[in-house]
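What follows is a single structure, and I will ask about it in a moment.
Apart from one protein chain that is not included, each protein chain of the complex appears where it belongs.
Chain IDs A and B follow the sequence of writing; residue 1 opens each chain.
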Amino acid sequence: MMSRRILTVLNLAAAAAMVGAIYMALVQAPAAINLTETDRWAQRIIYFHVPTAWLSMLAFFVTFVAAILYLVRSQPRWDMLARCSAELGVAFTIAATASGSIWAKPAWNTWWTWDPRLTTYTIVLLLYIAYFMLRGAIEEPERRARFASVYSIFAFVSVPITFMSIRWWNTIHPVILDPNEDFGLGPGMTVAFVFCILAFTLLYIALLANRLRLEYTIERVAALRARLLT
Amino acid sequence: MKRYLQVIAAVWWKDVRVELRSKDIFTGMAVFAALALLILNFAFELRIPDKRLVVPGVLWVTVAFASVLGLGRAFISEKDRGSLAGLLLAPVDRSAVYFGKMLANLVFLLVVELFVLPLIVLFFNVTLISAPLLLVVALGTIGLAVVGTIFSALTVNTRAREVLLPILLFPIILPVLVGGIRMTIGLLEGEPLSKLGNWMQLLIIFDILYLVIAFLTFDYVVEE
Partner (left out) sequence: MALIEIEGLEKAFGRHRVLRGIHLTIEAGSAVVLFGPNGAGKTTLLRILATLSRPSAGRVRVAGVEIRANPEGIRRYLGLVGHMPLLYDDLSAWENLRFYARLYGVERPEARIQELLERVGLWPRRKDLVRTFSRGMMQRLAIARALVHNPPILLLDEPDTGLDPQAAEMMTTLLREVGGHARTVLMTTHHLERGLALADRVLILAGGRLVFDAEAAAVSYNDLRPLYDRYVAGGV
């Protein structure tokens, strides 16, 4: 699998990037104009909130592709990739929802709103929790991988359709609070924003690599144990 | 090709005939739907000025939950009897089995809806039934049958299968419910179907898209 050295470099790079991201987000990026003092600080959450959201979708996309590859090739490592990426996807989804909620309270004085993105996002979370429930309900590894793959294909494809349907739904009850307004990226913020996205992507790759390595080791131990006990 | 269609027809006809004799699925769905309507009636009774406001939601919620009940049964009876293997022995592409079952499920769902619609008219005192509405309901039901049939095949081989099917199914069919409810609202308020074109497109895309995915992946679900 991945050599320990590459993994170490990856981990260090990701850690450095994240530290850099924190600096960029909190210090380097210019403050938003036309907002109150508290709101200006709250707006900085965009540098974390949006990347985590994008990354969760990237993670689920990786799961989607890995699922197709598993069905076509029947090699267990694709299923391992699918599962580990889905785990990270769920983690990032929760992070994005939580950060969004934390932002919303001071900005809109509410923890929750039924705007299309947030609603779709909740459904995405439920979709992939269901994915893990499905996995948990099947004992036999090959069947579990196959069924999980089929489901994750349906799940990922459903995201744009669900989003569209909820977005149109909201045109009869127009959303008064439009996140876009308050999130707007002014000039000078782009640098920080792009840096954060790259930093989070690096974080995702590092986490995925570590997770895969861990999983691979677990499998090897189990195989060795099975061999010793028979 | 002809053989393929023959198998679809044979599976469909077998399911329908078995259901006509035992009436398991239909009775379960129908009774459940009636109970759901009753409960929903009480849920909203004292809180809203006009019960007719909730009819679109009530219709689609009832349809959704009754469907899950019926869709589960389709593969469970085959699995428990072991006869799924018999279907899989047919010398055709296995997606034929999927289409046969899906069309049979579709018929069962549509029949239950024909039962539910007049009940809603009765309980909620609305003029509901019209050709456009029936079209909308049919399109939505196709979506439910398309995804529900393959998910039913999926969950039948798992632990806690009755619980798992709704958990897997509902997030995916949400657009059907959203679209169905929106269009029902529109139709009840007198909007012509042409104004709801976008939503129709959404339902049709939903139906076709998932039909294709189900066709491509059904084999992986039933092989061993």
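As a convention for this text, a contact is a pair of C-beta atoms (placed from the backbone, for glycine too) under 8 Å apart; a residue touches a chain by one contact, two chains touch by 3 or more.
Note that this is a predicted model, so its numbers are computed, not measured.
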Next on the checklist: Can you list the shown chains that the omitted chain is in contact with?
Outcome noted: A, B
Item to check | Of B:Met1, B:Leu89 or B:Ala131, the residue in touch with the unshown chain | outcome: B:Leu89
Checklist entry - Which chain A residues would touch the chain omitted from the figure, given the whole complex? => result 139-142, 222-223, 226
Checklist entry - For chain B, which residues reach the chain that was dropped from this view? => result 3, 6-7, 9-11, 13-14, 17-18, 21-22, 81-83, 85-93, 223-224
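The criterion applied here is as follows: only the chains that are shown with their structure count from here on.
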Item to check | chain A residues touching chain B - in the complex, by the definition given at the top | outcome: 71, 123, 126-127, 130, 133-134, 137-139, 143, 146-147, 149-151, 153-155, 157-158, 161-162, 164-166, 168-169, 172
Item to check | chain B residues within the chain A interface of the complex | outcome: 147, 150-151, 154-155, 157-161, 164, 167-168, 171-172, 174-175, 178-179, 182, 198-199, 202, 205-206, 209-210, 213, 217, 220-221, 224
